[in-house]
Structure formats: structure tokens, C-alpha cells
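What follows is one structure encoded as C-alpha cells, with my remarks underneath.
Removed: one protein chain of the complex. Kept in place: all other protein chains.
Just so it is clear, A, B and C label the chains in written order, and each chain counts residues from 1 on its own.
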Amino acid sequence: MARERLARKREENEVEFSRIVAFSDGVFSIAITLLVLGITIDPGIPKDELAQKLWDQHEALLAYAISFAVIARFWLVHHSFFSEVDAFDTRLIALNMLYLGFVVLIPFSSQVLGEYGGQLPSVVVYSANLTAVVLVGQGMAWDARHAGLAKSSAQTERESVVRAAFISGVFLLSIVVALFNASLAPYIWIALFFEGRAHVIERLSRPRSP
Amino acid sequence: MARERLARKREENEVEFSRIVAFSDGVFSIAITLLVLGITIDPGIPKDELAQKLWDQHEALLAYAISFAVIARFWLVHHSFFSEVDAFDTRLIALNMLYLGFVVLIPFSSQVLGEYGGQLPSVVVYSANLTAVVLVGQGMAWDARHAGLAKSSAQTERESVVRAAFISGVFLLSIVVALFNASLAPYIWIALFFEGRAHVIERLSRPRSP
Amino acid sequence: MARERLARKREENEVEFSRIVAFSDGVFSIAITLLVLGITIDPGIPKDELAQKLWDQHEALLAYAISFAVIARFWLVHHSFFSEVDAFDTRLIALNMLYLGFVVLIPFSSQVLGEYGGQLPSVVVYSANLTAVVLVGQGMAWDARHAGLAKSSAQTERESVVRAAFISGVFLLSIVVALFNASLAPYIWIALFFEGRAHVIERLSRPRSP
Partner (left out) sequence: MARERLARKREENEVEFSRIVAFSDGVFSIAITLLVLGITIDPGIPKDELAQKLWDQHEALLAYAISFAVIARFWLVHHSFFSEVDAFDTRLIALNMLYLGFVVLIPFSSQVLGEYGGQLPSVVVYSANLTAVVLVGQGMAWDARHAGLAKSSAQTERESVVRAAFISGVFLLSIVVALFNASLAPYIWIALFFEGRAHVIERLSRPRSP
């Protein structure tokens, strides 16, 4: 049941709607590109230490790779959610901004992770940031669907809830693991790549039929 | 009464008009994303101090959150103003550039605020920057309406004047408060979130009827 | 007389053409926003020195303002040139890239100017950078017109040559002035704002009629 909100139809406000989507895309593309600023090399390194110092950046490079994949994945989910939206209101715009606010923080969290990879606080900061993106994103999608702004099927809805729960669960687990051994946490995140395997999610989100 | 200016109709120059809007959107999205550069962590922090050092960034994080919300809000106002514009001339473009010039300064002011939150000079810098955005934005809107470039209703006009006065007033008040206790100033800014409550503004800007 | 080149008509390649224009706009908007990185404040400044240190940034702020105005102006000229282009080829794309390559350098030159405003080398770096933008831009426009890619009137052509000569002249003059007193150079640049006064340029570029 749609709540009482001042929603505007997408087809009648195509210009404004695409400005919102284009703004989000812009923020995504800048955030993903700023990740590179987390990898740096000091000036004035002596000649025989340069190779070593460059090698020392491999943790920063790993954090870059993970974060690039993560932001790219978020962008695709955002992308696919907004292709279902056919009306928007002030609240959707505000939630989208809150969502982007957490996405833009990723370059910072990623830099922390790259610099202090094997330590609990950086795993917590990184996991908290990514979980916030997932939960706000899921909240935005849930809200839009229940306000009748997005035309997702029940199947899509269940899938996206399962996905958000799965991703948050992985990050929560990684924090628990980090309490014992922070260096292992990033390996837990590898599980995220299997989220894409639609089969598992489908099976989990399929309603039990007789 | 429209002044004598070489205005070009929006519908006949849609490509050029959207280039101006897209340029503004680009600047907004970059400025909002650069805010994250105000939150940093030094390399080489000893293991037992990392959590503390990350916690020390909470002021920078707060400045980030405030500035993100503020730029997002400015973007929405800019967005909504330009949806009313149906012709443009050199002066509107120049005023828009001046406006963007102050928007782009926000990441700097925000960094100052995040670093020196509880001190008078940073409250002054931040408030001055944001007031400049509001006043130039209001000036641009006023000018465009009086030159017949924007088709706002008298109601919209009054509302936007009241809003600009309200926002500038809040920042002026926060500077006065900061003279006594700079740490309190950001709490004054919370009032800005109530600006969205259309009811108050409507009531204030409604012409007195018998 | 058009040279032999593989030109593609704009109307038949609208998507590709707008990608080039959008790419240029993107580069302009990022370059103009990166200017803010030239204004910074160190961490850990004692409370009683903060106001002074912020005040010390006024030269950086001035450099920011000049460079913002300059890039905005270049963007408008670029904008207006590309609205005349109705076909493009590899050389136009390459020249446009060379042009953008000098535009992107401006944040660096501007930082040098903001940091070392009153000194000859920074005036030279800044003037050289801006002159390069103007000359490459003029070269690109000249080349496109002579290859029949842009449909400018003879009047527009003369105007743009005069403008390029005027701007380059101002920068050359400012270097000469800086040889004697580098602090005076930026004041010479104020002349640039009068370039907009179409009357002077028109008068200079009008062919002498009997």
C-alpha cells in the first residue's frame, strides 16, 4: 500500500530524473577514481630501496582492487535498482544522498585498510562503511518499493533482501574473525564474490512450494 | 519588467543549456566527493594507537557529514531553480560560475572545520563560505527572475527569499555564538535542517490576507 | 579550401560527437574543482595562530579566484567554438586533447602562483601555461575552420584571432613587468576581464570600410 507522498512520475520528469541518476553516476565514478590516491610513493627514496618501497605498496594495491570491485558492484546494483524506479519523491532523493554519502567514504576506509591491513580497527572501519552502504541501499529500495515508486517483482524484492543480509553477514563475520586474527578478515570478504552466483540466492529466496 | 539583455530561449538551445547544467552537476558531484579528502589517516601509526587515531577523526567525519548534507541541499535548490529557467544569457552563466566558485570552496572550509572544529576562525570561514553560496545563489535567482529568464511564481520567489534570509541568519547567529563558545556553533546549524519544513516558510512568506 | 581529411559529419555521428564534448566538459569541471586543493591548512596549528594561518591563505585564495575565472572563461570559449563545429576528424580530436592537456595543468600552475605569488618564476609558469591554452585553442579553431569543420563567419574568425593575440599579449606583458616587480604581474591580468567588452574587439577586428 502506497503511503501519501508527493511522487512525481519518471516519464513526466525525465530531465530531472536523469539529473539525479547522472549525479549519482558522477559521484560513483569520482569515488572509484579517488581510490588511486590511497596508493602513493614518497619522494626522495634512495635508488636501492625503490623496488622494496614499491613492493610495500602491495597491501594498498590489494585494498584498491577490493574497493574498486566493491564500488563497481554497488554501482551495478544502484544502476539496476534505478532502472526499476518509475516515480520519485523528496524522500527517495534524500535516501539516495545518504547512500552516496557512505559510498564517498569508501576511498577513506580503503586507504585505512591499505595502510593498516592486518589490524582490527581498520577491518572494523572498512566493514562498517560497506555494511552501511548495503543497509542504506536496501532501506532505500525497500522504501521506494513500498511507496509504489519502484515496480520490482516480489522475486526481485526477496532476492535483494537476501543479498543485503548475506553481504552484511559476511562483514559482521569478518569483524568477529578480526577479533582473533585481523589478517584473515579480507579472506572472508572473498565470499562476497560468490554472492553473484544467482543460483544460491535464488534457492534461498524461493518461496517454499508444496 | 525585463531589462534589455541578449537572452536565448532554452528550447532553441537545448544542447547548450544542458551543457551548462551538466557542467554545474559535474562540479557539484566532484566537490561533494572531494569532501572525503578532508578525512585522512597518517601512515606509520603504532598498532596500539590506531584505534585512538581513527577515533580522533570523528570531528572530521562530522564536518564531512554536515558538508555533504549542505552541498546535497544546495544541489537540490540549484536543480529546482534551473528547472524553472527557460532562457539564459551571459550574465546568468557568469553568476552561475560565481556561485559554483563558492561551492567548490566548501571542501576547503570543511577541512578547516574538521581540523579546528571548536575554534572561532574555522566557524567564521565555514559560515562565510556557506553564506556566500546562499547569497550568490539567491542573487542569481532574483536576477534571472527579474530579467524574465525564469518563470517562478510570486509564491516561489517569496519562499526563496525567506529561505536565503533564514539560512544566512542561522550562519550569522552561529558566528555570534562562536564569539562566546565556538564549540556550540555547529549545534546552531542543526536549525538548517528545519528549513526544509515547508510549513514554517510558507506561513512566513504567505501574504497577509484580510 | 578544405584539405583532404577524413571528416565525419556531426549530425550522422551525434553520439560520438557528444561523447567528445562531454569528455571535454568532464575534464573542465574536474580541473576547475581541483583548484581548491591549492588552498590547504596544516594540521596541529596552535589556537592563537589559526586566524593568522588562515589569513596567510589569502594569496592562495586569490590564485584560486583568478584561475577559476580563467578556466570558466576558457570553458565558455570552448563551448562556443564547439557549437560551431559541424564535422570532426582525428586531427580535431587530437588538438582538442592537446588543448585539454594544458587546461589540466592549470591547477598546478595555480598552486605555484598561490604559494609563490610575488616571484618571477611562478608568474612565468602561470603565464606560460595560460598562453599555451590560448594559442593551442586558437590553433585548433583556425585549423578546424580552414578544414571546413566549423562554420564560423569571417567576423567570428577575426574576433577570435584578435582575442587570442590580446590574451597572449597581456601574459607576455605581465612576464616583462614581473622581471622588474613580480608582485605587480597579477594586476596586469585584470586587463583580461576587459577582453569580454565586445566593443573594443569588434572595433579592432572590423575591416576598414571606406
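Of note:
The criterion applied here is as follows: a residue touches a chain if its C-beta (ideal position, glycine included) is under 8 Å from a C-beta of that chain, and two chains touch if they have at least 3 such contacts.
The model shown is predicted, which means the values in this text are computed figures rather than measured ones.
The hidden chain, counted over the whole complex, makes contact with A, C.
The missing chain, though absent from the display, is touched by one residue of C:7, C:36, C:76 or C:112; that residue is C:112. Residues touching the missing chain, restricted to subunit A, are 21-22, 25-26, 28-30, 32-33, 35-37, 39-41, 43, 45, 47, 50-51, 54, 64-65, 68-69, 72, 75-76, 79, 83 (touch as defined at the top). Residues of subunit C that touch the chain left out of the display are 15-16, 19, 22-23, 26-27, 30-31, 34, 37, 93, 97, 100-101, 104-105, 107-108, 111-112, 115-116, 119-122, 125.
Just so it is clear, only the chains that are shown with their structure count from here on.
Between subunit A and subunit B, two chains of identical sequence, the interface residue sets overlap only in part, with shared numbers making up under half of the total. Centrality by C-alpha centroid: the chain sitting nearest the overall protein C-alpha mean is B. Distance between chain centres (mean CA atoms), subunit A to subunit C: 38 Å. Taking each chain's centre as the mean of its C-alpha atoms, subunit A lies 27 Å from subunit B. With touch defined as above, subunit A holds no residue shared between interfaces to two or more other chains.
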